[in-house]
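Right, one structure below, let's go through it.
Complex shown without one protein chain; remaining protein chains in place.
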């Protein structure tokens, strides 16, 4: 079939570039057939990002000499199933992301938009970036906080504004090669005018430190974001142990949003089998919100790698609700304290 | 004049790439002076896509070995005259594209957003893609369904949601080299929760098969999209005959939207002259909607190729309305059963 494509001019400039100055175009397109079953309704979708976040990005580094470098990173989410981008947040508050209009969300660099200066002393990073408090939740989850198997430890009581990323951030990251010790601190601004009681809303700070030593990798993160309605704390410790058959992971989280406390844990593992990986996890989260909701998830999956860049995968998960929780999987809806299950079958290609 | 441009880092990574893994940046910028005359008002605009759809895209293929490959394709419409992108549709229903806000439409990959796995057996393609029912209308139109000369056979009774593209689609395309025989099937999802009478809205399927043999190329497409208010069928057969002086094309369409029937036809041709092409078509569409509207269009144009990538062009067209139709060209407005004419003069550059 001829999808007569327009002639393309190749990127000739590339061939004359100096080796130390590179710009890289990169991305992922991951489409997933998602089936969800709940006691109230079922749903079947073609979704996105079942294994890896669909994205488009541009990044590059310039060698400044003397061990110094400057770099930038622009990366935005894609909805592979319909071609939309995703919203960002401008002020780390709920008001920083307005209402969506179906089909009209253009590409933003919501995943990361940073400029950095780095040297032997570490890296200074400005812009929108992951928060330190998010890293343990995603790195030590066999499902990388994606798809139907994503960990329940992403606290349901935490406002979305800075749970995973923060805008207007100033970050410092330790250099690599500190004998396995790593860490970062980040401060982010809410950008309100002085005066009202909400003047500090959206302002916060976080620290994450960890140690990778032999087969062990353990890290702890603490964070606080200010809101006049009650500060949000998102704290966690997590780690993994790599051994002969694969690696096992664990997480413990302690959150607070105003007067509500939440806590969660995860136990999981990734086990190579042939050219693929078996993934499994059990995670739980409960809070002191009205009804003391509690949700537990069992997730099992298999990723078959066709190459380093391309994989097919399937994940199955089931949640059990308690304390009036109504968490349901893959867009289905379920009744109070009822369970829900879901299945992802997908194709992931990265470039 | 010095538009002092920022130093640019070249794409050095390119030079070290393995030959079988490529990412291509491609696009078209096509700007058109558009003049429209109608009995009620005239309009003069600088528009976009008079000859070829202005677009920006990224695509690539990875050789997986053993005759297999994985690929992705991200492509979005551009408005060359003002720099806007275009909306996509999230659920193949009218609700899947919300109201536009002037000047604010960012780039989406509304034209195509897919990930594919291909082999000797054909191609499996997931995401947002052209619908099979659209191909005959555009390939066998001398004006490629673009600009003032675009065919009238794009049925006026057909909802826009899946007339040209569908989100949440799963497609299978036959491999090339089947002795000229080609074909594809596609199923797409509306992604509604089960329960209400509209649970299947936006769900559909389509098939297209064709044969290219010597100077002849003929194809047929049938499709059905479900809506509780009445299913939509968009069916067509079309083809072309290439001979000494150029090629002639024809289309016959039969549509149905709920209780309303529509039918159309086109006869046209493309005739090389020097380094250019003369394009001509006559197309008509009528439906059983209130008033039994009928519109006929005569279109004439010339494309002068300055290179394979760059062309200047002019197209003139005139529509005649009947049955209370008020179709007008290039943004003009015209009275009931009145006619309208329009002229495009443009410059198209592809990369």
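Each chain gets a letter, A and B, in the order it is written, and its residues are counted from 1.
By definition in this document, contacts are C-beta pairs under 8 Å (C-beta built on N, C-alpha and C of every residue); 3 or more make two chains touch, one makes a residue touch a chain.
Computed from a predicted structure; not experimentally measured.
Per the touch definition above, the residue from A:24, A:145 or A:231 contacting the chain not shown is A:24. Check B:53, B:69, B:108 or B:169 against the missing chain and you find that the one touching it is B:108. Of the candidate positions A:45, A:79, A:110 or A:151, contact with the unshown chain belongs to A:110. Think of the hidden chain as still there; on subunit A it touches residues 8-15, 21, 23-28, 52, 55, 58, 60, 62, 64, 68, 70-72, 74, 76, 85, 87-91, 95-101, 105-115, 117, 124, 126-128, 130, 135, 139, 167-170, 173-174, 176, 182, 184, 188-189, 191-195, 308-309, 350-351. Counting over the whole complex, subunit B has residues 1-11, 13-19, 21-25, 27, 29-31, 33, 40-46, 56, 60, 62, 78-85, 101-108, 306-307, 309-310, 312, 331-333, 347-349, 351 touching the chain that is not drawn.
Just so we're on the same page, only the chains that are shown with their structure count from here on.
Work out the mean CA point of subunit A and of subunit B, and you get 36 Å between them.
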